[in-house]
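With one protein chain removed, the remaining protein chains of the complex are shown where they sit.
Going in written order, the chains are labelled A and B, and every chain counts its residues from 1.
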Amino acid sequence: MLSYAFKRLAQSIPTLFIVITISFFLMRLAPGGPFDGERKLPPEIEANILAAYNLDKPLYWQFFDYLGGILQGDFGPSFKYKDFTVSDLIWAGFPVSLELGMWAMLLGVVFGVSIGCYAALKQNTRLDYLMMGGAMAGIAIPNFVMAPILTLVFGVYLSWLPVGGWDSGAVANKVLPVIALALPQIAYIARMTRGSMIEVMGSHFIRTARAKGLSERKVVRRHALKSALLPVVSYLGPATAGIITGSVVIEQIFGIPGIGRYFVQAALNRDYTLVMGTVVFYGALIILFNLVVDLIYGLLDPQIRYDD
Amino acid sequence: MAEQPILEVENLHVDFALHTGTVSAVKGVSFSLSKGETLALVGESGSGKSVTALSILQLLPPVARYPQGSIRYDGQEMLGARPGTLQTIRGNRVAMVFQEPMTSLNPLQTVEQQVAEVLTEHRGMDRKEARARVLELFRLVGIPDAERRLSAYPHELSGGQRQRVMIAMALACEPDVLIADEPTTALDVTIQAQIMALLKDLKQRFGMAMLFITHDLGIVHHFADRVCVMRLGEVVEQGSTREVFANPQHPYTRELLDAEPHGHKEPPPEDAPVLLEARDVKVWFPIRGGWFSRVTGHVKAVDRISLTLREGQTLGIVGESGSGKSTLGKAILKLLDSDGRIRFEGAAIDGLSPLQMKPLRRKMQVVFQDPFGSLSPRMTIGEVIAEGLKVHEPLMSARQREAAVIQALEEVAIDPGLRNRYPHEFSGGQRQRIAIARAMVLKPKFLLLDEPTSALDRSVQVKVVDLLKALQRKYGLTYLFISHDLAVVRAMADEVIVMQHGRVVEHGRAEQIFHHPRQDYTRQLLAASFDLELTDGARVA
Partner (left out) sequence: MRRLVRNRATMVSLILLALIVLASFLGPVLLGTEIDDVYWDYMGGPPTWDGQHWFGTDSNGRDLLIRTLYGGQISLTVALVATFVSLIIGVTYGAISGYVGGRTDNLMMRFVDILYSLPFMFLVILMMVVFGRSILLIYIAIGAVEWLDMARIVRGQTLALKRREFVAAAHALGVSDTGILLRHIVPNAVGPVIVYVTLTVPKVILLESFLSFLGLGVQEPMTSWGVLISEGTASMESAPWMLFFPALFLAVTLFCLNFIGDGLRDALDPKTR
């Protein structure tokens, strides 16, 4: 198990390296070159960048220098916000995005699993169809449509909740963005849970459990649930990526000062260093989470083989 | 036997409500089981025997309906019983062992947890008491090294061991009735014999009544007091085992009893020319592991095997799963890479490229085990049979090809009018005939028969065996017949190789192998296949 963990860790390092490499060389490929860009940079930033990227040095040197910087948490200065480094901005936005994401993930798993199990156990009843119809809607309606609708209904017409803003993390300000972010995840997880639960409930070992004289409740709780949730666990990796991606839009719509918002602003303003820093940061996050999920999966499923 | 029956099934009907309509699986089955008695439900696939068995504990999926009938355990009605009532009976008074040892255990729990659960549920034992009892049960059912196995997960055990765990689970509360639904079908013959001996022994020790579901009359003969013969959802005959075997009343029972493949094959003349020769054939699969997928060892699937086939001969290759017999067959046809020398019609073929092999392919054909898997589901059977002709007779006109297909189908007794249908519209036996037609349309000299009858019911098996023998006589074919089923091999082969772990255990004339086996392993196999009683003394318990 331990060696498996190390091996998986060792595998994720090259992946991260690829992310950094692609980002770096994409930047260098930019028409005209990003660093002698299309618009005039303020001289102090120009000087900063020249110094930070050693633009007089050969390309490989610049690359390794950038790599070295990243290892120390230094992504260089921002193009646009002259007084901040990229790391400053990322660390300013990260706690906000993290909080949002954690809540959304929690809601997604709790509601998704409950709805999915319930629908599976009531298979082919009206309730099942209703819940699965709702889940389909959750998947079909993208969160950048859902978020404005929620704002319109609860913020504008009903005035129950603020339309946007963060207000240093007031609870009321979090409700709508968290829900908008969680809905597609709830929908996905519910559908997935239902499918795997139905499959597991039809399997032979569930028949064995029934033949032992267990009540239906115990059959589900002791035998079916864990097996049925294994696919959900492995979905948590992609779910993280989904939530991070979603947070980009949600933060934009609700005007929340998270990484996602900086990222979109940076992309629109061609703040190259910030875009690149965020991509690398997000990449690291997603890779890390995939690793954690894999390890959890390994702990849950005794059939997993560690030798490959 | 005159005692009050412990289990009574009366006029049981079971329907399945499917999208396509209602299917009646069981139509008015009645039988009763007395204390300490063993009753066998015998039938081929589709007879409704398993459905009947699963109805008793109400374990069928929700699509099952019970329009009529009654199932009483100890006077208590089971059909429509409250869940609470059923739960006190299931696993406690009436226990069940299933056919599929591979999938019937929860893969995420240790075997101890799973067996102990029955005890905590019905006997209110705490963990420690339960562990002691589980250990006792594991020893009782003959799980070697029981203490260490407690913490094992199902995937860490062999099929036979898993079935022993299932039996331990069923016996945990010393039930009155044990229902065993084809408990040995998925196992190798020698393991089968051990499990049967174990069940018989335990039944006597605990004085249980046993309802035994099987398709195998050999097992019934040795284990059951009484027999119910089922066919298409109905009981066609029932009576004491001795009577039914000695004096079967119903024609279907007689057909089943006759379904043991019979006859034997005379060897070809001594001077018949050698058709195929293999020397030191080796198939080793590398085992990779470690950081850079290094080769850490080899699975010796086939380890230096030599054989010679004369024209008109049938060489039987016998072995249990994992013995390498199928791999050997594929290696000889060059369907997978191997080391060693192979000569066909006197010419070496081991070094040939696929292109050079192509003209030889029509002379060496193959029929596989799985009649469901060996025909491409998206081709009509006419296309399936014509495919070989398109490869080897590219100049043949469409009409000539059609004529050849029709002739081939007639040869295997399939109505040629059905040639535009798809494989799923045919039964298992028919598909196997189609697979034979696909090979025969090329007029081969040599046929590799890889377990061609193993997936079929006995009564269908016999017909396929007869067909193969008739074709051999008519065309002077040479067969390499691979099977785990000694009864079929005895009827088909004139020479036999017994394989185990990729090696030859014994090689000789069929009558010598069957009547005067020299090796222990051969004797075990024969005993397990033909005379289950014999293994009683030698069982591993």
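As a convention for this text, contacts are C-beta pairs under 8 Å (C-beta built on N, C-alpha and C of every residue); 3 or more make two chains touch, one makes a residue touch a chain.
Everything quoted here is computed from the prediction, not taken from an experiment.
> Consider the whole complex, including the chain that is not shown, and state which of A:102, A:137, A:172 or A:296 touches that chain.
If we include the chain that is not displayed, A:137 is the one touching it.
> Looking at A:10, A:149, A:172 or A:299, which residue reaches the missing chain?
The one listed residue touching the chain not shown is A:149.
> For the chain not shown, which residue from A:205, A:235 or A:282 touches it across the whole complex?
Going through A:205, A:235 or A:282 one by one, A:282 is the residue touching the chain not shown.
> Residues on chain A that touch the omitted chain in the whole complex?
Answer for chain A: residues 12, 14-15, 18-19, 22-23, 26-27, 29-31, 34, 136-137, 139-142, 144-145, 148-149, 151-152, 156, 237, 241, 244-245, 248-249, 252-253, 263-264, 267-268, 270, 272, 275-276, 278-279, 282-283, 286-287, 290 touch the chain left out.
> Touching residues of chain B against the unshown chain: what are they?
Here the touching residues of chain B are 293, 330, 333, 335, 354, 357-359, 361-362, 364-366, 368-370, 373-379, 387-388, 391-392, 435, 438, 442, 448.
In this text, only the chains that are shown with their structure count from here on.
> Between chain A and chain B, what is the gap in Å from one C-alpha centre to the other?
Chain A and chain B have C-alpha centres separated by 49 Å.
> Name, in rising order, each residue of chain A that touches chain B in their complex.
7, 202-205, 207-216, 218, 222-223, 226-227, 300-303, 307-308
> Going by the contact rule at the top, pick out the chain B residues touching chain A in the complex.
57, 59, 61, 83-84, 86-92, 95-96, 98, 100, 103-109, 117-118, 121-122, 153, 155, 166, 169, 288-289, 291, 293
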